[in-house]
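Missing here: one protein chain of the complex. Every other protein chain is in place.
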Amino acid sequence: MRKVIHSLKVLENKSAGGDNFTLLLEAPEPLPTITPGQFCEVKVDNDPTVYLRRPFSIHNVDYKSNTITLLIKVLGKGTAKLSGIKEGDALNVVYPLGKGFTISDEPKVLLVGGGCGVAPLLYMARVLNEKGIRPTILVGGRTTVDVPRVEAYKEVGETHVATEDGSLGEKGLVTQHSVFKSHLADFKRIYTCGPEGMMKAVAKAAEALEIPCEVSLENTMACGIGVCLCCVTETKEGHKCVCTEGPVFDSTQLNGWNIDKASTCSKPYLKNE
Amino acid sequence: MRKVIHSLKVLENKSAGGDNFTLLLEAPEPLPTITPGQFCEVKVDNDPTVYLRRPFSIHNVDYKSNTITLLIKVLGKGTAKLSGIKEGDALNVVYPLGKGFTISDEPKVLLVGGGCGVAPLLYMARVLNEKGIRPTILVGGRTTVDVPRVEAYKEVGETHVATEDGSLGEKGLVTQHSVFKSHLADFKRIYTCGPEGMMKAVAKAAEALEIPCEVSLENTMACGIGVCLCCVTETKEGHKCVCTEGPVFDSTQLNGWNIDKASTCSKPYLKNE
Amino acid sequence: MTDLSVKINKLKLKNPVMTASGTFGYGYEFEDFLDLSRLGGIVVKATTSKHREGNKYPRMAETALGMLNAVGLQNKGVDYFVKETCPKLTKYDTHFFANVSDSTIEGYVEVAEKINELDYIPGIELNISCPNVKEGGMAFGTSCPSAFAVTEAVRKVYKKTLIVKLSPNVTNIAEIAKAVEDAGADSVSLINTLLGMAIDAEKRRPVLSTVTGGLSGPAVKPVALRMVYQVSKAVKIPIIGMGGISNATDAIEFLLAGATAIQVGTANFIDPQVTIKIIEGIEDYLIRHRIKKVTDLIGALEV
Partner (left out) sequence: MTDLSVKINKLKLKNPVMTASGTFGYGYEFEDFLDLSRLGGIVVKATTSKHREGNKYPRMAETALGMLNAVGLQNKGVDYFVKETCPKLTKYDTHFFANVSDSTIEGYVEVAEKINELDYIPGIELNISCPNVKEGGMAFGTSCPSAFAVTEAVRKVYKKTLIVKLSPNVTNIAEIAKAVEDAGADSVSLINTLLGMAIDAEKRRPVLSTVTGGLSGPAVKPVALRMVYQVSKAVKIPIIGMGGISNATDAIEFLLAGATAIQVGTANFIDPQVTIKIIEGIEDYLIRHRIKKVTDLIGALEV
């Protein structure tokens, strides 16, 4: 898969509720082939406090209109700056990066997302749809605004919601949702993305049932292309780069995830914060 | 004179020909008292390559509308960034700074400006006007666009222009202009601002005729308020801070100005560049 | 109530926020912008035994989130300081520290002795780390024996709080800190500027008249923080940390790394009111984290 550096044109910057927003970006030439779960590295301009690029999953791809969409949660300086980007502005983006989800022909697929971790699951579901598969999607967050774009998910899969405060869907964590608790064994493939605490719980349950489970990590990155070795995660075979050997890993490959230094998305999700 | 830090509102950003533009800025509370020749320190936001504030002369003051105007030439990173500032934006400015021109009751006054060095002379002329004095103003530059806002100067004084290529006014340097060459002795006060080469030539001619001549220096500055001691110029009494003991100095006070490390405005003015 | 006070030796500061020498003049230059009596302390511009003209212009170069300076200790000498400057400082309710510099040990001692006589100057900061003078200055701060010698000599004549300001341009700053502690310093402050250089590629010339100069500002913060941390493991005397501090978060990082107080330098040029914002930001942080006294943050890094 060829990586490109594009100056993408911002067609739309739309709020997705709470701190979340989507950027619709148009490529200057035909899009490269993009696999669900892959990400891009975005240069944040005009901010003296932001030096490195910022990684974001590719939330949606439309080869026809030659656009990609990002779903971003404002977390700090870079994402705050990006949230103010205007229609017509340009965004320098390196993509597509990393190894995405494995796509099989199994029809019974569960996608589990937490907070802004849902981002890559939309494109994943769409690609599954193209293969005739309608996945079950389970998304969770602390409260309604932490579960962005539920309507979009409903279009591409049977979507269930869990919120900790019960303001949307069932009350509780995704792993406490009735679908997860009672029907997990029905699924042949599980894909999850979100706070590491959640992903670990999902992976554990999946492993107990011997269901293949892929998780998508969000380690901090400097290069995004496998050369700085800053983004490593510990696996059964030693350190692996999340940016090139991931971000998607088979859950059984990983060991010693460090929950509290974990993913950026943990904030809205973990209870005691 | 009390110094303030204001978030000034940009009412207008207007081209003044060539690389020059003016910013009309509104203060959030009554303007402090400002003397012609004083300057301000502007914070340039959203640019990772600009860290320190940038000094600019105060080009005009209107106590009624509570506004000041800056006349700026795009020279590098900071001025380029400022040239893109939009109506409604805010600009963080520390002002008024420095010691301005001495204002006397002498009616025969000559103001000599080169390139963007004309900036402080407009407000100077207006203040003279208020005292009933209509100064003679001589401005020069390489070519027409390097002599910004001639129309504004015509309103406040008898204005003459010299351009090196003869595209506007007389051909040649300001010191070769007929007013300068033939009528210098008529004046009782000379004030000059612009490239140091020009100011030196003006000062030399003035000194020869024993006419008091004040020059306005543009040394690079870090603080603008007399604490870093970076902006010094050599005077008969040792190093003096341009930001607090200047920027205006009596020409006879100064020694050893260093022409080639000179003022920013030298570029459009000096011949062999 | 949140307690912001800290102690440097026996001296109590109302809060840990001081201003760094050479970046805050003699304080009164900032009077229009803030109430000086809110500051924990003010370290004034370097004073030497004799009047000094400093280096030639240009003395400044802007760099990536930082600046180089090559002022070279321009000042009117200690006698002027004692007679003319100090009397102007007595009206403010904060601690003024003199920054003492020179080219020889005798010079340092002379300045310290004279300042020792001033009632309203409770301490000095011995600057053995100025990179911008040909003789002395930084040279004293780059080897243990010379750092020890100058500190010891000054300690003999100086009876009040003696802070020694260390140079970051060394292989092992902890060693130097230990040497000055052994020589009797009450506190160390760090870092002075990192030796750097800027070139004008178009003119093919150094930007500074002195070719090299001292780097300060946000760019140096990671190095400063590391050095404060290293020194805090090596000495028992209180540390005053500085280098690139521009906001309350930066200040808190230095406290966590082991500093008892902090100094704000170059950031004063960008925002003359930054010190007040830092004081208020530290207070907010303490309240938010339910910490009663700022001293609980000192060295509280969980490694």
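The chains carry the letters A, B and C, assigned in the order they are written, with residues numbered from 1 in each.
Note that in this section a contact is a pair of C-beta atoms (placed from the backbone, for glycine too) under 8 Å apart; a residue touches a chain by one contact, two chains touch by 3 or more.
Please read these numbers as outputs of a predicted model, since none were measured by experiment.
Although it is not drawn, the missing chain touches A, C when the whole complex is taken into account. The chain omitted from view is touched by exactly one of C:6, C:225, C:264 or C:278, namely C:225. Of C:195, C:234 or C:276, it is C:195 that touches the chain left out of the display. Screening A:57, A:175, A:192 or A:233 against the full complex identifies A:233 as the residue touching the chain left out.
Per the touch definition above, the residue from A:16, A:31, A:58 or A:223 contacting the chain not shown is A:223. Within the complete assembly, residues 2-5, 43, 48-53, 94, 219-234, 238-239, 258, 261 of chain A touch the chain that is not shown. Considering the complete assembly, chain C touches the hidden chain via residues 61, 63-66, 68, 142-143, 169-171, 194-199, 201, 203-206, 211-212, 215, 217-223, 225-226, 229, 244, 249, 252-253, 256-257, 285, 300-303.
Here is the rule we use: only the chains that are shown with their structure count from here on.
The most distant chain from chain B is A, comparing centres defined as mean Cα coordinates. Distance from the chain B centre to the chain C centre is 36 Å, each centre being the mean of its Cα atoms.
Mean C-alpha positions place chain A and chain B at a centre distance of 55 Å. Here the CA centre of chain A is 47 Å from the CA centre of chain C.
The multi-chain contact residues of chain A, meaning those touching 2 or more other chains, are 48.
Residue positions of chain C touching 2 or more other chains: 65.
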